[in-house]
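Just one protein chain is left out here, and the rest sit where they should.
Read from first to last, the chains carry the letters A and B; within each, the first residue is number 1.
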Amino acid sequence: MSQQFRTFLKVTLVLVLLAALLQIFVFQKSLDFWVIQVFYGISYGALLFLLASGLSLIFGVMRIVNLAHGSFFLLGGYVALTVIWTTGSWLLAIPVAALTVGVLGLIMERIFLRQVGFDPLRQVLLTVGFALLFQQATLDIWGGDNFFINIPDYLNWSPRVGDLFFPMNRIFMIGLVVVVGTLLWLLIEKSRLGAVIRATVDDAEMARGIGIDTSRISMAVFGLGAFLAAMGGVIGGGFIGVFPGLDFEVLPLAFAVVIIGGMGSLRGALAGSMIVGLMDNIGKGLYPELSYFTLYAPMVLILAIKPTGLFGRE
Amino acid sequence: MINLLRNKVIIVPAVLLLLALISPFVPSFILLLIIQVLIFGILALSVDLLLGYTGLPSLGQAAYLGMGAYLAAILVDRFEFGLSCDFPLVLVLGILIGAATAAFFGLFAIRATGVYFLIITLALGMVVWGVANRWNSMTGGDNGINVLSRPACGVDLSNDVVFFYVVFVVYSAALGGMYVLVNSPFGKSLMGIRESETRMQMLGYNTWFHKYLAFIIAGGYGGLSGVLWTHLNGIVTPEDVILTTSVDALLMVVLGGPGTLVGGAIGAMVVVGIREYLSTWVEWWQYVLGGVYVLTIYFLPEGLMGLPKLIKKRRPARKSEPPAEASSVET
Partner (left out) sequence: MKRFQSKITGLVVCLAVAFAFTLVSRTAKAEELRIGFLTPLTGFFAQIGKDMRNGFQMYLDEQGGILAGAKIKLIVEDNLGKAGVSVRKANKLIRQDNVHMFIGGLLASTGYALAPVSTRNKVIYIAPISAADDLTQRQKKKYPYFIRTGWTSSQPSHPFGKWACEQGYKRIATIGADYAFGHETIGGFQKSFEDCGGKIVQKIWPKIGTIDFGPFIPLIKRDVDAVFTLMVGGMSLAFPKQYKAAGKTAPLLGGGTSADEFILPSMGDEAIGYVTSLQYSASLNTPKNIAFVKKYRKLYGKVPSYYSESNYTTAQWIHEVMKKTGGKWPGRTRFIEIFSKIRMDAVRGPVYLDQDLNPVQNIYLRKVARLKQFGYPKAELWNTVIKTYTNVSQYGDIGRAKFLKQPVYSRNFPPCKYCD
């Protein structure tokens, strides 16, 4: 990857420089504009990382596309709402929601997905069925209303730097993802479990051959993915709300991330979410009319140049 | 097995004929749903060609429906074209724009196989959705485009019964065309690719080109369904192009049975029946939809069309027919 990645970095650098020059002479936006857009872009990317990293890991280990991943995100938001309504604590809602949905993911993998064996297509189709069932279940439990997860007052202020304001909840979001990302990295790169996971990603057949219980690894990773997505749902609840239909609205975003970053790689998920977050924000700022295009067109471009994404393996 | 094959060939026209006979007499709402089933049936044919015959699971087929639908709406809205006897031309243009889009997207998608193919087609579908959503001056953005009346050429398609017959004829032709296609040498080589691409390559086939052609044809079918879709509803919005439509199309084929052609229409009947009809009676219809779907994947890998065979397996030797062999049914 290194050679290709370096070339990519160089190309990006040139493009960024070009964009900067263009901006100075053509768009005439102030430096403030760029600072604040980059800040918003990174914080949005942080949210996307939570949503998409699980999708990417699940794909790496199980070779399936989890189309119920948006449902996990939505479920996370709903469970958090229940926690907040009963205990009033937003901080408590994050781990409780993430754990609950994580366990749900474990169960779903073990009881249902495992039953159809190692047939990726059937598993993918099955996840669609579950997405539909989750839709109805959330509707029955939480109703059809559109909720917001109000952030607590201690996060509802904005430190000021010069003329710019940086909303605290976004700073918190970036911080949370730095922590979660570091833990994930330690887990995957440094722990024994991580080594086993990496071996499974590299070659599941071989991993089974040397006595790794890939079935159990699949279960763990699926649960972990659900856990992360649900955490994203709680955080996202303050930005995009929690409402029926959100599941299939965030799913394409998650796909954009993993397609750009490459499936099955944590680094890819991080790079993908930052790229998508920045591109979406800056794109909306510069060309609001083209906002979806600025998001999906580069994705197609990357597909054309490197179908497996920046960090994906062939 | 020849018996079953012959039966199938007779049964399909028989059912279609019956449908054509009874449809004018069904309640008007049901008629509308039947038309919807047929239109989705065409879209399902396009998914089936890819999934059932070539082994490529597409999750972006709504993109081609969208291209056809927007084309028809824009032609009417801007150029007042396609509301009189020029309507058949719009059908052809719909096929062409679907095929052209697929020809472009295929350059990206065909390299991938299996689940990768699924992701890439999904991404390409999102591009079309994004354009539909944001290219306001052309697509009307979230407002969509309204088409006030259906075409009239001698007969007025605004009459649902007339429109039904038009859709019926188009579906039958599409089905017949696809039947000929999959039974042609080209169709056989697609199935060969589905079974083992490497073997086909070693036999000297240009498998990339075969798949690319199949992808384009499927796109054409999608575009065709889109034109009819616009005139059924009188409106096209970005919602029609969204991921869920693609998911629905895939679902219909899986439900009905991949690689069976008419299975798609049967799947469409189930999905439309639950989504549009059952939902008017009960509120928990999504459990039924999800449930039917999950159960089909568990117990009917060959979809509803595999049901007769399954029943037969359970009750062996009651008739003189020899038990079915999997390989012979597929041809």
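As a convention for this text, a residue touches a chain if its C-beta (ideal position, glycine included) is under 8 Å from a C-beta of that chain, and two chains touch if they have at least 3 such contacts.
Because the structure is predicted, anything quoted here is derived from the model rather than measured.
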item: Contact partner of the left-out chain, one of A:Ser43, A:Ser71 or A:Thr100; value: A:Ser43
item: Selected from A:Gly70, A:Gly233 or A:Gly285 as touching the chain missing from the view; value: A:Gly285
item: Identified contact with the non-displayed chain, of B:Ala99, B:Ile235, B:Leu255 or B:Val271; value: B:Ile235
item: Touch with the omitted chain, as defined above, among B:Gly144, B:Gly187, B:Gly290 or B:Gly303; value: B:Gly144
item: Absent-chain interface as seen on chain B, which is shown; value: 7, 11, 14-15, 18, 22, 26-30, 32, 133-134, 136, 141-144, 146-149, 158, 233-237, 239-240, 276-277, 280, 308, 311
item: Touch list for chain A against the chain that is not drawn; value: 32-33, 36-37, 40-41, 43-44, 139, 143-146, 148, 156-158, 160, 163-165, 167, 170, 239-241, 243-245, 280-282, 284-285, 288-289, 291
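Heads up, the rule we're going with is that only the chains that are shown with their structure count from here on.
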item: For chain A paired with chain B, centre-to-centre distance based on mean C-alpha positions, whole Å; value: 32
item: In the complex with chain B, residue positions of chain A that touch it; value: 59, 63-65, 67, 112, 115-116, 120-122, 124-126, 128-133, 135-136, 139-140, 248, 251-252, 255-256, 258-259, 263, 289-293, 295-297, 299-300, 303-304, 307-308
item: Residues of chain B touching chain A in the complex; value: 57, 107-108, 111-112, 114-116, 118-120, 122-124, 126-127, 129-131, 133-136, 242-244, 247, 250-251, 254, 284-287, 289-291, 293-294, 297-298, 301
